[in-house]
Structures are given as structure tokens and as C-alpha cells.
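One structure, pasted below without further comment.
For this view, one protein chain was removed and the others were kept in their places.
Each chain gets a letter, A, B, C and D, in the order it is written, and its residues are counted from 1.
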Amino acid sequence: MNAAAFAAFAPFTLLGVVTIAVMLLIAVRRNHHLAALSTIAGLLLCCIALPLAAPAAPIAVTPLFVVDGSVIFYAGLVLGSALVVAILSYAYLGGPEQGPREEYYLLLLTATLGAALLPASVHFASFFLGLETLSISLLGLIAYASPREESAEAGIKYLILGGASSAFLLFGMALIYADLGTMSFTQIGVLTRAGNPHDLFRLVGTAMILTGVGFKLSLVPFHMWTPDIYEGAPAPVTAFIAVVSKIAVFSVILRYFILADGQAGASLRAGLSMIAILSMLGGNLLALMQNNVKRLLAYSSIAHLGYLLVAFLAGGALGNEAAAYYLAAYAVTSLGAFGIVAQLSTPGAGRDADRMEDYHGLFRTRPFLAGSLALMLLSLAGLPPTMGFIGKFYLVASGVGAGLFWPVAALVLGSVIGIYYYLRVLVAMAMPVPAARSAAPPATAPLFGNVVIGVLLALLLMLGTYPAPAIALIRLTAGAVAG
Amino acid sequence: MNAMFAIAAGIAVLATVMMITRPSAVHALLYLTVSLLAVAMVFFVLGAPFAAALEVIIYAGAIMVLFVFVVMMLNIGGEAEALENDWLKPAAWIGPSVLALLLGLELGTLAARGGLARSAATVIGPQAVGIALTGPYMLAVEIASFLLLAAVVAAFHLGRAVMRGV
Amino acid sequence: MTAIPLDQGLGLAAALFALGLAGVLVRRNLLFMLMSLEVMLNAAGVAFVVAGARWAAADGQIMFILVLTFAASEVSVGLALILLMHRRNSTLDADASYHLRG
Amino acid sequence: MHELLWLVPTLPLLGSVILMLGAGRLSTRAEAAAGALSVGFAAVIAFTIAGGFLLNPPAGAAYEQTLWRWFDVGGLSVTIGLRLDPLSLVMMLVITGVGFLIHLFATEFMEGEEGYGRFFAYLNLFVAAMLLLVLGDNFLTLYTGWEGVGLCSYLLIGFWWRDPANGLAARKAFIVTRIGDTALLIGLLLIASRLGTLNIAGAMHNAAQSWPAGSPLATLAAFLLLGGAVGKSAQLPLQTWLPDAMAGPTPVSALIHAATMVTAGVYLIARTHALFLLAPAAQYTVGGIGAATLLLAGFSALAQNDIKRILAYSTMSQIGYMFLALGVGAWGAAMFHLLTHAFFKALLFLSAGAVTMRLHHEQDIYKMGGLARRLPVAFWSFLIGSAALAALPLVTAGFYSKEAILSGAWADGSSGRVLWAAGVFGAFITGLYIFRAVFIAFFGEAHTEVSGRYGWRVILPLSVLSVLSVLGGLIELPPALGHVTLLSNLLAPVLPASKEAASVAPLLVASLAGLLGIGLAAVLYWRPARPPAETPLWRFWHAAAGFDWLYDRLLVRPVLWAAREGADDVIDSVYDAIAWTARTLHEHVRRTQNGRVRFYTAGLAIGSISLIAIAMIR
Partner (left out) sequence: MNMLLILLLLIPAIGGVLAWLSGARHPDWPRWIAIFALAADLLLTLPLIGRAVMPGQSAWITSIDLPWIPQLGISFELNLDGLSLVLILLTIVLGLVSVVISWSEITERVGLFHANLLWATTGVIGVFLALDLFLFFFFWELMLVPMYFLIALWGHEHRFYAAIKFVIFTQGSSLLMLVAILALVFIHQRATGQLTFDYLALLGTKMSAATAFWLMLGFFIAFAVKLPAVPFHTWLPDAHTEAPTAGSVLLAGVLLKTGAYGLLRFVVPLFPAAAHEFAPVAMTLGVAGILYGALLAFGQNDMKRMIAYSSVSHMGFVLLGVFAWNTLALQGVVVQMLAHGVSTGALFILVGALQERIHTRDMRLMGGLWGAMPRLSGFGMIFAIASLGLPGLGNFIGEFLILLGSFRASVPFTVIASLGLVAGAAYALLLVQRAFHGRTAAQPGSAKPYDLTARHIAVMGGLVLAIIGLGVYPQPVFDQVAPGLAALQHEGTPPGNTPMEGQP
């Protein structure tokens, strides 16, 4: 590990340093504001530091990591999203509430560290470690002790299912290692392409890895935990799971398949197509009549990951670009949507504002949040002038370009079903204010939370109408992932 | 076929079967420890003494102690065992067992059909492992420390919540 | 120190893995499920060590160590969660509480 | 003076627009003035132009005035232009002249009615549209007028809108004629695409050039135009609307449903006679339809008790004569009868109106009786009109025009003789049914009170029309009776000469038939004025041979049924089914989200096992 590699790896090192610093700070003095602000400042610093690492890229940092354009893009997305989640969490936890809140930020930082390392991973060891650092931290965050009953239940579910899926992932890695004798993505790719007598091991291994990854990405049929955990976790944590962990895991599996597996084998491709189609249709169907907004968004995220698989299956430059743009669009939109849910909720209330009735009359009582949520939902539905529209266009383009007939058909069908439930939420917000709530004094959320939502909204509209800069950035960074 | 390996593997599998079928938590824990020790034996046979040692110290030692501690704390008695027996009706276990059997068959077939070469009969001692850990896997160690940090923080936080009775 | 055929090593790992899965699926007690999870992780570790033995490389054992780390973390957090759950619901039945559904 | 031709249709249109815009703001006097005078001025101009035309005929016997280019698309150029030739001249004079008289009558007749101004707005609009119909130099302008008069007919039949029955009658009239109109429109499409122009003269010229006699296209085109004519002129099989159209005010019946609009079909066929000459089959059909209609309508008239319905069937029957004339190539005779019919039928309707306006709108002849002494003006007018209708020999206009038709039929070979026989029989029935009405309504005991007196606006039109009904026939006399050919001479440039019977015998027979009918009526209806017994035969003819019943069962009910049953849109239920499927699927898949962690793990395991299986099976 030479100086150049060290410099390139600096943003990640910085994140580790920030984590330790915050831990020490908490050790010295427990103060919610201090912990939160130092976390936010630290994440901001990392975000700033990331582009500074660009001149050194691409560079290998030990056999475990690499820093290249794609890492800068995806890690940037992870760090930026984490920053937004941190601010939203500060707003969410800021209310009068008993109990210590400082560990929350520490876990947020370790989770972010694990997630940020995933895009840079080019080795099973780093892949696994990043993933598990993320998972264990999330376990703490999901079950984060609060008066909310569901937290513990959600935590248990994540514990058992996550553990099982990790075991599958590890066993798969072990099979591939047993077969090829290496755990480096690049080496695996070289050996695979050179022709391998025991390809079966690699295929079964990949299938088991896909099980683990499919779980994290909540793809059908590994999706069943998703709504329960999204509902049970505190709203900002839900945003984190929905956005940060998805981006991180998707980026690493994208790299794995590009570097190590080229075309993943015809049979597994068929399996992946099936997973994509099932996710698109299943996710949307599950969301159809859902009356809990967090669950609805959870099912919708299942479908969106299915959409994303279309770009993944399409591959090639266009597929990578489409995936990158779509992930960015998905990040902005989902952060916005869950952020608004968080802005409407307080942990002291016993549950988050996630029932459909909580949204009745929102256009009247909280016009800004309602309007923003409306635009976020339109983006999820893929309507202009939002990023979601461009993103969906990109996906269909990649799918059509690669001639993926069935996945594209499922995408179209899924989108049509999707429109229905997104608009249901819109309709709910347009309903009259329930009598019970109209008497209560108007609730307010911290201003900075709304500012974050406003920034996301601006991004959503700006990159939705003029996506050229974003595409240019993607070409510059994530497009370089090609093996 | 190495007899040592065969015996150790047989014990491991048998003990595991016992573990997942015992109604008593303490019994199950004991069987699990036996299984782990047998696996340590396998590691030793395979020429991985360092892994064998860790298996004994950390798995059979530390982790099992944690379990025992929790079992003691929860004070699970005969009533719970009766309940466990009740839950272990064939209707409850046939379906899942079939699933597990399927998976086992798939992986077993794979291992049998794979026809991979024999393992190199060399011992990879603690020194070799240590060199690798401080070399290419240096960052892995660092990250593992963060993993442990996260686990400690999470466990601490949740444990405190238990103590506070939230 | 004789060479062990790889298929037997992996066969053991596969058997342990399947048994662990069976345990997770069959048992309703959260404590047993957690134990079974440990079996599954341990099986993966066995597979790594077996593979490492084939290639006469330290990577297998290192992966085993990392798995061990993870298993320890998982158990510590998991047990804390189980305690929390028991404190709240006075049961370890995994099927006892499922408010989150639908 | 020719240059003012455009004013002839424009003045009534202007009157109509003024009345519409001024609705609710003008006094009754002003509305009456605007309504009647706009047509009056148009009539003055029309007669002046006619004078000039007759004294100094333009080259080619036609005067054309192009107003503006309507459209010019894809090689099809259509102008809005007027063409005045002898044929349209006759029509123009009838429309403006008789039209003015009826307007005048209506100003008094309609006094005190709600919507007085609206009535004249519609009526003026009708005159404008009718003038456009006859003056238009191309088919599309003609069609515009054609539809325009249909609309006004609809509006005026339903003038008393509070009674739903009137609305039903109005809609029936419009829709039934529109069936014919659609045939006409398809005919226009055929002409425009095959002959390349919609100019009537040009199309006729091209037709003669490009279609040989009897060619299928010519026949098809002629039949399609005939469809339009049949609808508008209430001939078989589209005749059913006319009796119901009597729901409108009586001046409307006089103007639209007797004198002008219903004869538009005759005008159309006369106008396009060149085409019909190329299509003998179509022309035979015209004659056959005419003969069948005149008999059917005659029998039906015999079984009516409502004076206006009697007149309506009579109109149908008389137009049947005109069709018969067209069918046998007696073009001039058809136009002659059209002219005289306009006089005497307007007279009949107006006098019937004059009767009913004094009888509180009682229209049942069996509730009248003995009116001859109490309403002498109405009686004498009706009597003169009836005499003309029954073709009382020598002294009525109707006699001469009917003789011209029968003479033409007699001369038209063997098939013509059959038509002649039908016509003669029809003449007998005509005398019978109209004098049945005269005797029952005007003689015998009085059944109803009479009130009020007539003003000059009623008496003047009745007088003028009476004079015309008597003397109007003198412009054209058969060879046996002086051989005057004023009308034929006038029409000679536009219509081929009709054949005439050489002998006097058929003339005598026909005259006798009419007299016989009158005589029989006198025998049967002079004294006992009891309503007829409702025998099946009577009911059959009362219902005009059951066409309404038939159409109701065959067309109206199925359509109504389909509209009612289909109102919820069966196609939508397909989409509903799709939505239902999605919801049902949702209900099923959401059951998998049962919240049990072991079930979820099983899902994970199944997924993984399947993936591994997929990987292993290659």
C-alpha cells in the first residue's frame, strides 16, 4: 500500500477517523446535538474529500479495494445519501424523547463506512466485510431502542433472515474459492474466461451469492422481509436501508458481474430475468391496495430494484449508465419520500406517520411536504418533469437496446400497475382533513429537515428536465467500470 | 479416506442433528459445542491448526459462553421444554426438513460431481496466516475492527435498553 | 497429515449448512434459531478452510477468521435483541409476535 | 336586376338572425314585421328578377352568381353560388310567393302564442334554406339547403316544445329524412369521386360523357339520389314521418309539409333528370314508388279523422303523382303539378288552419260539422282547395296538372299504362277522401262552438290562393282544351319535353274517376256523421298499412334495446375485469406477507434452491 493508494483511499480513512472521533466525543460528553452535528460535519467532509481522490484514480488499494471513477460516483452517492439521512435523523430524533440517542449516530457512521466500502470492493473479503459492517450496524439501527413496539420485532426478523442470507453468501464465496483458488474479482474473471473445467462450482456459488445479494436488494423471492423491516424501523433508518444499502450492494454486484462474470452464464441470466420480472410484477402487485405508506414504499422499492435489474441484465455501456442514473434518481426520490415520512413523524408518538389516514388533507395542512411528496411519487411513477422519468426512459432504452423483451414487457406492465398506488397516495393527500386532526394544533417539523427536502426536490426537478450534466458526470465516473 | 477425518465429520454431523432436535436449550448448547469441537478436529486434519485453535477458543469458548449466559439469565425451565416438545411435531418439521434436505442434496451432488482435486497436504500454520493478515488483508483487519465496533455499540445500546426495561 | 479429498470436505460443509438451515426453519425458539444460524455460518467457515486447504493458501483461514468475527458480532447483537424481545413479550417464540405484516 | 339574386335567400336569413338576436327584446309587432316583410321583400325581388328573366332571358337560359369559394381541397373546388334557370325560377317564385302568403297568414294565426318571434325566426330560416336548396349551383350547396330545411322542419314540428309528443314527431321527421339524406350524401360522394365535380350542371354533363346509359355507376348514383328524394318527399318506404309532422303549427304544415320542402325530392330528380335518363331502372323505380305511394296514402287518408292528417296523406299522395310523372319522363308535368299543388294544398292547409283557430284547435272532423254557414270564408276556401285536389274538371288548376301527368303516363308504353291505371284509381280515391272531409266537417249538425272573426291577414292569403287554385292551371292546357304551353316553353331549356297522350279517351276516364269519387263521397257522407267503426281494415289503413309498427319492431326497438343495455359500455367491463384480476392477485400475494420469520426464511431457501437448481441444470 503505497502513498498514492493511501491518498486515493483517504476519504474512506477519513470516514473511519470521523467514526472514532464521534465515539470519543460521545465518550467524553453525551450530547445529542453535538453528536449529530459532528456526524453531519464529518460526512460532509468525506463528501468533499471524495472528489479530491479522483486524480489518483484508478488505482488498486491492496488486493481488496480499488478506487476508480465508478467508486467515486457510487461512494459519493452513498455518502451524500448518508448525509441526508443524518440530517433527517437529527430532525427526527430532535423531538423531546427520553433515552440516549448518541449511539444512533455512531451506528449510522459504521453503517455508512461499510456501505461506502462496497463500491470499492474487488475481493470477496472486502465485499463480505463491507456488507456485514453495514448489516450489523443496521441491525442496531433498526431495533434502535425507542418506545416504538415494532422496532424489536423488525430487528429480530432482520437478524435471522440477514444471518441466513449471509450464510448463503459466504458458502457461495467458499465454493467459488474452492473452485478457482482466488477471491479477487479480476482473477476470477481471468480464470473464468480462460475456461474452467468445474464451471458448475462457480455457477452454484454465484447462485448462492445472488441469494445473499438478492436479500439485501429485496428482490423477489428474497423480498419478504422488506415491508416488515421498513415499517418497523424508524423512518430515517428506513430511508437508509432503502437507499444507501441498496446503492452499495448494487454497485458491488454490478462490479462483480462486470469484472468476474462477464455474462453470468445463460442459465443464471435466465434466473436473473425471472427474478427481475417477478420483482417488478410482485412488488407492484403487493403495493396495489396497501394502506400503510411505509409498506407501500417498501413494495415499490422491490419493484424499482426489479426495474434496475433490467439495466443490469442489459449490461454494456448503456446499461451501466442507465443503472447509475436510475440509482441516482432512485436515491433522490426515495430519500425525499422517506424523508417526508420522517418529517411527519416523531419517535415519541409510538409509531411513525405511515397510515394512509395520516396523509388525508396533507395538501391543506402541510402544503410544502405534500407538494414535495406528490412530486416524489410522480418521480417514482416515472412521470416528467422528474428524475424518475429520465431514469425510466434510460432503463427502457437499455432494455430495448439489449433486446430484453420479457423484462421490458414486465417493466411496462409494472409501471402501469405502479401508477395506480402512487396516485392513491396523492388522492389521499387531496382528501379533506379528518375531523380528529383538524382540531389539533398544526404540527411542525424542524426547518432544516424541510430545507433538505427542498434541496432534494430541486435536484429532482433540475436533473429531471436537464439531465445532461448528470449523464456527463456518470460518463466520467461510473461509465469507467467496464472490465 | 482419512479415518480421523471421517470420525470427526461424523461426530460433527451427528451432534448437529442432536442439537437441532433437543427440546432443552442446555442440551442443545452442549451438542453444539461437541459439533464445534469436532469441526476443530477436521480443521486440524486439513492442516489448518490456527483455524482449529480459533474454532475452539472463540466458537466453542466465547460464543458458547455467551449463549449459556443468556440461557441462564432467561432461566428457561421445564415448562419451556414441554413447549419445545409440543412445537417439534412432525407437521411442524417435515416441510422445512424437506427444504433443507433439498439444499443438502444439491450441494452434496455438487461436491460429489465436482471432481475437484485433493487438497494439498500442507500445513498452513499461524505464521502464514499472520503474514497474510498483515499483508494483503491489512485493511480487512481494520474493517473487521469496525464491524466489531458496530456490534459492540449495538449490543451495548440494546443491552442498556434491556436493563432500563424499555 | 494426509490429503483429504475435497468432495468429502465440502460434503461435510454442505451437510452442516443444510442442518443449520433445517434448524432455523424447524425451531420456533429464537435461541435455537440463533444457534442454528451459527451452525450455518460455521459450515461456510468449514467450506472456506477446506477450499484453502486445496490451494495450500492462507486465504481460506483468513476468510474463516472474518466469518468468525461476523458470527461473534451477530451473536452478541442477536442475544441482546433476544433479551430485549424477551423483556417485552416474555417469550422466545418466533411466531408469537408478528404485528408487522400484510 | 339579376345582381340582386343573392338578396333573395339573404333577406329571410337576415330576418331570421334579427329575430334570433332580438329574442325577448322585440315587440310582437316588430317580430311580425321582421318575419313577414323579410320574405315579402324577398318575394318582391324574386318577382322582379323573374320578370326580367322572362322578358330578357340570359344566354343559356341560366344566370349564375358566385358568392364565394367555399373550399378548394385536393382538386375539389366547391363554390357557394346561385344558379337561376327556369327550373329554379319556378321554385323560387313558389317559395317566396306562397311563402309570403303563409307568413302573412301566420302573423295572425300565431298571435298570442309563446315564442312568436322564435316561430318566425325558424320560418324565415326555412325560407332561406329552401331558396338555397333550389338556387344552389352545386350539389353541396343544394345539400346544405336540403339539410337546412330538414332542420327547420324539425324545429317547427317541435315548435310547441312543452308537449313531448311534438318533440318525438319532430325527431322522427328529422331522423327518417336523414336516412334518405345519408343516401343522398353517399350519392354526392360517388358523384364527386367519379365525376370530379360537385357542380350540378358540370356533373350532369360529365355523367352523360363518361357513363353510358344503364351503366351500374349511373344507376347506383341515381338510386342514391332517389333515396334522398324519397326521404324528403315522404315517399315509400320513408313516408312515415309526414303524418306525424302535423304536430307543428298549421302554417308550417302549409309551407313546409305541403307547398315547398316535401316537393324538394321532385325538384332534385327533375334537376338531375340527365342522370335518371342514364339509369332507366332508377327511373322506373321512381314511377313505381310514386304510384304505390299515391295509392297507399290515398287509402290511408280515407281512414283518418284528423283533418290535418287527411291533408298530410293527401300531400303524400299528390307527391306520389309527381314521382309518377318523373318516372314516366313527364318532367314538365311533374313541375306543373308541383306548382298547382303548392297553391291548392297551401290553400287547404290554411283554410283548415282557419277552421281550427276558431274551434280551439279541434282537428277531428267528426267534432266539427255544419261549418259551411258559420265559417263561410274558410268553407269556400276549403271547398275550392278540395275541388282542385280532386281535380274537378275544367274549373280547377289541379285538373290540368293531374291530366298532364296521366297523359304522360298513358303515352309511356305498357308500363306507363299500369301507372296510368293506378293514377286514375288514385284520382277516384282522392275525390272520395277529400270530399268525405268536406261533407263531414262543413255540413250536417254543428258539434263545436265557433268564436272570433278573421282579420285581413287571414282572408287575403286565402283569397289569393283560391284564385290561384282555380286559375293557376291555365298556364298549361292540353291540346284538346286549347293547348297552352307557357310553362313547358319556360322549362324547355332545362327539361326534356314530355310525351303526351294523343287521344282524349284517357282524359275523359280520369276526369270521370275524380267525379265518381266526389259523388260516392256525397252518397256516403252527406248525412250520417258518425265516426267509422274500427274494423281491422279501417285500423290497417288508419295506421297507413302498419309501416310505423314494422319499423318500430325492426329498427327502433332493437336500437333502443341495444342503447339501453349497452349504456354501461361492455368494453369497459373488459378493463374492469383486468382491474379485478390485479386486485385479486394482490389479495393472494399479500397473504405471503404473513409476518412470520420462519416462513420468510423458507421463501429465502426456496428461492436459493431454485436458483441453484437453475445453475445446475444447464
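In this section, contacts are C-beta pairs under 8 Å (C-beta built on N, C-alpha and C of every residue); 3 or more make two chains touch, one makes a residue touch a chain.
Model, not experiment: these values are computed from the prediction.
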Checklist entry - The complex has one chain that is not drawn here; which of the drawn chains does it touch? => result A, D
Item to check | Which residue of D:Gly167, D:Gly202 or D:Pro237 touches the chain not shown here | outcome: D:Gly167
Checklist outcome for this item: Given D:Leu54, D:Leu189, D:Leu394 or D:Ala446, the correct residue touching the omitted chain is D:Leu189
Item to check | Option touching the unshown chain, where D:Asp72, D:Glu111, D:Glu449 or D:Glu534 are the choices | outcome: D:Asp72
Item to check | Hidden-chain contact residue, picked from the options D:Phe53, D:Tyr143, D:Phe399 or D:Trp541 | outcome: D:Tyr143
Checklist entry - In the complete complex, which positions of subunit A touch the hidden chain? => result 378, 381, 383-385, 389, 393, 396-397, 400-401, 408, 412, 415-416, 419-420, 423-424, 426-427, 430, 466-468, 471-472, 475
Checklist entry - Which residues does subunit D use to touch the chain missing from this display? => result 20, 23-24, 68-76, 80, 140, 143-144, 147-148, 151, 154, 158, 161-162, 164, 167-168, 170-171, 174-175, 178-179, 181-182, 185-186, 189-190, 192-194, 196, 559, 562-567, 569, 571-572, 574-575
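One rule holds for everything that comes next: only the chains that are shown with their structure count from here on.
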Item to check | Contact-richer chain pair (by C-beta pairs counted) among A-D and C-D | outcome: A-D
Item to check | Computed distance of Cα centres, subunit D from subunit C, in Å | outcome: 96
Item to check | Rounded Å distance, subunit B centre to subunit C centre (Cα mean) | outcome: 5
Checklist outcome for this item: Chain-centre distance (mean CA atoms) for subunit B and subunit D, in whole Å, is 101
Checklist entry - By residue number and range, which residues of subunit D touch two or more other chains? => result 590, 593, 595, 597-598, 601-602, 605-606, 608, 612, 616
Next on the checklist: By the touch rule stated above, which residues of subunit A touch at least two different other chains?
Outcome noted: 125, 129, 132, 136, 139-140, 143, 145, 155-157, 160, 164, 171, 175, 178, 200, 204, 227-228, 290
Item to check | Residue ranges of subunit C in contact with subunit B within the complex | outcome: 1-23, 25-29, 31-32, 34-36, 38-39, 42, 45-46, 49-50, 52-62, 64-66, 68-77, 79-84, 86-87, 92-93
Item to check | Complex interface listing, subunit A residues touching subunit B | outcome: 1, 16, 19, 23, 61-65, 99-100, 103, 106-107, 110-111, 113-114, 117, 125-126, 129-130, 132-133, 136-137, 139-140, 143-147, 155, 171, 175, 178-179, 198, 200-201, 204
Item to check | Contacting residues of subunit D [partner subunit A, same complex] | outcome: 582-583, 585-587, 589-590, 592-593, 595, 597, 599-601, 603-608, 610-612, 614-618
